[in-house]
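Note that this complex is displayed minus one protein chain, with the remaining chains in position.
Our next item is chain A:
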Amino acid sequence: MAVPKRKMSRSNTRARRSQWKTTAATLTTCPACKGQKLSHAACPTCGTYKGRQYAEALRTEHAG
């Protein structure tokens, strides 16, 4: 099995990890409450989607 010959330096490790980036989610405004929501999903603020109510979607204080 092929294995690395040398220990990777902290510098190289960190240089590689510096490319780990996150991107912001694209959000839309809820037509019912004007809050921000993900598209194609029920609104986490008011729980509506296409005029229907989904209490399961409501954001609790612990949810991420």
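Annotations
Simple rule for what comes next: a residue touches a chain if its C-beta (ideal position, glycine included) is under 8 Å from a C-beta of that chain, and two chains touch if they have at least 3 such contacts; residues count from 1.
By definition in this document, contacts and distances are computed from a predicted model.
Name of the non-displayed chain as stated in its UniProt record, restricted to "Carbon monoxide dehydrogenase", "N(6)-L-threonylcarbamoyladenine synthase", "Electron transfer flavoprotein subunit beta" or "Large ribosomal subunit protein bL17": "Large ribosomal subunit protein bL17". Touching the omitted chain from chain A are residues 38, 40-42, 44, 49, 52, 54, 56-57, 59-60, 62-64.
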